[in-house]
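Input: a single structure, listed below in C-alpha cells.
A single protein chain has been omitted; all remaining protein chains appear in their positions.
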Amino acid sequence: MTLLVQTILLGLLIGGVYALFASGLTLVFGVMGIVNVAHPAFLVLAGLFTYELWSRLGIDPLLLTLVTTPVMFAVGWLVYKGLVARVRSSATSMSVVLTFGLAIALEGAMGMTWKNVFRSVTPVYFNQSFHVGALVLPKAQVFGCAASAVVLFLLYLLLTRTWMGRAIRSASENPEGAHLVGIDIGTVSAFTFAIGIATAGVGGSVMSILYPIFPASQYVWISRTLGIIVLGGMGSLPGAVLGALVLGVAETLTATYVSTQWSVVVFYVVILVVLLVKPEGLMGARMRKDVVA
Amino acid sequence: MTAEPAPAVAARRPLLTWRNALFALAGAALIAFPLLRPGDQYHQTVLILIFVLGVMATGWNVIAGFTGYVSLGQSAFLGLGAYTVGLLVHKVHVSPFLLAPLGGVVAAVMAVLLGSTIMRNRGHAYVIITIAFLFLMQAIGLNASGFTGGSDGITLPLPPWGLGVGNAPFYYALLALMLLSTLMTWWIRRTKFGMGLVAIREDEDKAAAIGVRTSVYKVLATVASGVLIGVAGGIYAYFLSFIDPRGMFDILVSVQIVLAALLGGLGTIWGPVLGAFLVVPMNEVTNGVAAAQGVHLFVFGLVLVAVVMFLPRGLIPTVRGWVEARRKSTVAFERRQSVPRVVELSAPRMRAGADPAPGPGGRPLLEVDGLVKRFGGLTAVDGCSFSVAEGSLTGLIGPNGSGKTTVFNLVSGMMRPNQGSVRLGGEAIEKLQPWDRAYRGLGRTFQSTRLFPKLTVMENVVAPLKRFEWALLPADAVSGREARRAMELLDFVGLADFGPQPAWQLSFGQKKLVELAQLLMLEPRLILLDEPAGGINPGLIERISDTIRALNKQGLTFVIVEHNMPMVLELCDAMLVMANGRVIAEGSPDAIQSDRKVLDAYLGEDWNAEAAAEGARP
Partner (left out) sequence: MAAVLELQGVVSGYGGARVLQGVDLAVESGAITCVVGPNGAGKSTLLKTVSGVCRALEGSIRLNGEHTLSALNPGQILACGVVQVPQQNALFPSLTVKENVLMGAYILRNKPALVRRRLREVEDLIPIVRDRAGDRAGNLSGGQRRAVEFARSLMLDPSLVLLDEPSLGLDRKSLKQVWSLIAGMRDRGRTILLVEQNVRLGLGGADYGVVLEGGRVRLQGRASEVLEHPEIADLYLGGTVRDA
C-alpha cells in the first residue's frame, strides 16, 4: 500500500514539473495556433546553459533560473521576430514541419557546442531525500516541483493581473474581438512566444537537476509535452497542469508496476486515443467549423 | 500546400525533348554504373541510399503532395517491411528478396488500418498523430524484445553471392523499385483516383459534395504511399544485414523524406527523386565534416527551415516558374468577359427518366420533415418542414438568421440534423454521406463559390463522379467522352474557351458558372442554389436566370436561396419563406408578396410601437 501511495505522490511531483515544461507550449498554441515542436529543444538548451553556469560558478541551479529566464525570454523574442513571424501564414501542418526543422537545428547546434555527453547537474541535495513517515521523497524532485509551482503561480498572476496577460488571453480566445479593442496581435504574439520560451528557461534549469541532459533527449520530451497538451486540451493552461499531473502519475505507475521502458509509451497512447476520440482534450475548446445561417 | 500539380490531361508532347533525353541519359548512367565501376562500394552504397529515400519520398508525395495530408510517420513503413523480412527469414529459409513483397503486404495492411482511423483528423492533429504512431512503433520494437529482438535488433543472413557481385543485386532491385514508385505516382496522377486526391487536397468538403468518396480515397492513398516502401524496407534490411528499432523507426528519416520531397517539388512526379539525390549527398558531406553528429543535424535543420520558409513549392516548380515567366507566355490569361450565348434549347440532356414536368404541383421530390439543428445554445433550425415538387423552381427566402443556409447544409449533407428527416424521391437521406447524396442526384452550389483553385476549369468540370465504382478509379482522369460532355456544359454556360485556365484566375461570376457546369456533370435531379445572384452584375443575373429556366424545362428541380427579391420572385414558381428556423409561409410568388406574415417577418414582428417607444423616447 505504501508503495502505491509513494508512487502516486512521486508521480504528482513529477507531473508538477511536467506542467512547467508544457506550459509554454500550450500558451503559444493558444495564441498563435502553432505547435512549437522545438519547445523541448529550448528546454534542453536552457538545461545545458544552466549546467555551464553551475559547473563554472557553483551556484545552485534553481537560483540560476534568475539568469536563464530573462536570457531565454530574449532568445524567444528574437526567434519570433526572425522566424516565426514570417511563417504565420503557412498551412498549419507545415508549421509543425518548420518547428521540427528548428528543433533539429537546435539539437545540432547543441551537439556541436556541448557534444553528445550525458550531463547532470548535481547540487548538494542531489542524492538526498525527505523522509515523511514511510514515504521517501527525493529532495531534488520536491524542490523542482516547488519551483514549478512558483513559476506557474507567477504565470497565473501575469495572465490574470496584468494588461499584457489579459491581452494574451483575449487574443487567444477571440482574435477579432481583441483587434476591436485595440490589441495589436503581432506584439501580443511576440510576447507570448517569448514568455513561452522563458518558461522553457526555468524548465531547463529544473530539468538539469532531475534528468540527464543531452541534445538527443529532446525527442522524449517532445512526446511527453505533446501528450500533456493533447490530453489537457491544446491551448489551455489549466488543462496542461491537469494533463501533466495525470500523465505524471500514469507514467510513474507504469514504471513501477510494469516496467520503465514501457512507461513512455503511455504518452503515445494518450496522443492517439485523445486525438481520435475527443480531440479537444479535457479542457480545450472545440474549434467550431459549423457556421450559423 | 502550395504544390503545382502536373496537368491531369497528359498533353501530347513530342517524345524527343531535352527533358526526356536528359532522363534517358541519367537512367542509362545509373544502370551502367555498377557494371563500369564494380569495386566502388562507397558510391554504390550512396546510390542505394538515394534509391531508398527516393522510394520513400515518392510514396510520401502521394499522401502529402497529392492528398494534402502531411505525415511525419512515413518511415514506419520502411521499418515494418524490414522487420517482416527480418523476422521471417529465420523461420522461412528463403531469399529475403522473395520475402520483401510480404513486407509490402504488411505495410499495406497497416496503411489500411491507419487510413481508416486517423484520417478523420486534419492539419496539425494529423501530423501529431503520425509522430506518435512512429514513436509507438519504435517503442514496441524496443520493448517487445521477445518478439522483435528488442534493442539488440535482428541480424539477417549474409547474401550467398560472392564479393565479385557485391552490392549489385541490391542496387538494381532498389533502382527498379524507385522507378516503379515514380511510375506509380505518374500513373496515379493521370487517373480519376489521382484527380480525386487532388480535389481532396484543394477542398475536401467540396470534393465530398461532388461525389468523391473521400473515406475510401484516403485509405487507398495511404496504401499507395506505403506499400512500395514496405517492399523497399525488406530489401534494405537484407542490404544492411542488421536492423534495430532505432534505425528502422527513426523520425529523422521521416524528416529526410519531407525535405527530399519539398526540395524537389511537392506534388510533382520527379521532384522527390531529385530531392533524394540532393539530400543523401548532403547527409554524407555533413556527416563527414566533423566527428560530432551536431554539424549534420544543424545543417539539416537549417535547410529544412529555409525550404519551408523560402522555397515552399520546391525547386522544380520554382525553376519551371522562372522558365515560363521568361518565355513570355503566348496566352495571356486576363480576366475575360464570358460572352453570353443565346440560349436555345441546346441545354444538355439530363438524367434519363426524369419526366420534364415543369411547374409545381408535381409529386414531391424533396421532403423535409421536422428538421432541428442546434449549435451550442442556439437553435438555428427549429422544426422546419416543407416539400418541393418535382420539376419546380422553388425559392427559399427569409431574413438573416432564419436558418436558410443551415437547411441547405442539412439537406446536402455538410451537417447532420439533431432531429428530423430529409427524403429525396421518397428515400431518407439525412444519414447519408455527402457523396452518397450526390450519387442520388443531389447537387449544391456554395455562396462563396467553391472550386478547386489549382485545377483547370476543364479538370474542375470533369472531377464530379456520378457513382462510386472500384473499376472507375484507375480510368483516365479525363476520358474522351467526359471531355466532350464537359465542353458541352462549358459551352452551355458560355465559358467554352476557358477550359485550360486555372480556376483561381476566374472572376467571381465566371466561377459561379463553372460551379454550375460542375454540378450538371452529376446529372442531378435536384439542385440547391445558394445565392446565385450574390456579388455579380445585373447582366449576368439575367443570364443565370435564363440558364436556370432552360435547365428546368429539361426536368431539373431547383431550390434557390436568394436575397435578390426581384430576381427570385420573377424566376420561381413556388416560394417558401423561413423565419426563426421554420417555414412560415408557402405559395406562389404573388401570394407571398401579399402575405402580411411575410412582410412582418422581414420588417420585424409586429412590434408594439408604444412598448418600444416608452423605452426609447426621453
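Every chain is named by a letter (A and B) in the order it is written, and numbering of its residues begins at 1.
Here is the rule we use: a residue touches a chain if its C-beta (ideal position, glycine included) is under 8 Å from a C-beta of that chain, and two chains touch if they have at least 3 such contacts.
What you see is a predicted model, and the numbers here were worked out from it, not measured in a lab.
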item: Given B:Pro101, B:Gly534 or B:Gly587, the one touching the chain that is not displayed; value: B:Gly534
item: Options A:Leu62, A:Val121 or A:Ile183, residue touching the unrepresented chain; value: A:Ile183
item: Interface with the undisplayed chain - residues on subunit A; value: 160, 163, 166-167, 169-170, 173-174, 176-184
item: Positions on subunit B where the hidden chain makes contact; value: 378, 399-401, 508, 534-535, 563-566, 569, 592-594, 596, 598-599, 602-607, 609, 611-613, 615-618
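Operating definition for what follows: only the chains that are shown with their structure count from here on.
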item: Subunit A and subunit B: spacing of chain centres that average the CA atoms, whole Å; value: 35
item: Residue ranges of subunit A touching subunit B (in the complex, touch as defined); value: 35, 83, 86-87, 90-98, 100-113, 115-116, 215, 219, 222-223, 226-227, 230, 259, 261-262, 264-265, 267-269, 271-272, 275-276, 279, 288, 290-293
item: Subunit A partner contacts - residues on subunit B that touch it in the complex; value: 1, 69-70, 72, 117-118, 120-121, 123-129, 131-133, 135-136, 139-140, 142-143, 251-252, 255, 258, 290, 292-305, 308-309, 312, 375, 378, 380-381, 400-407, 415
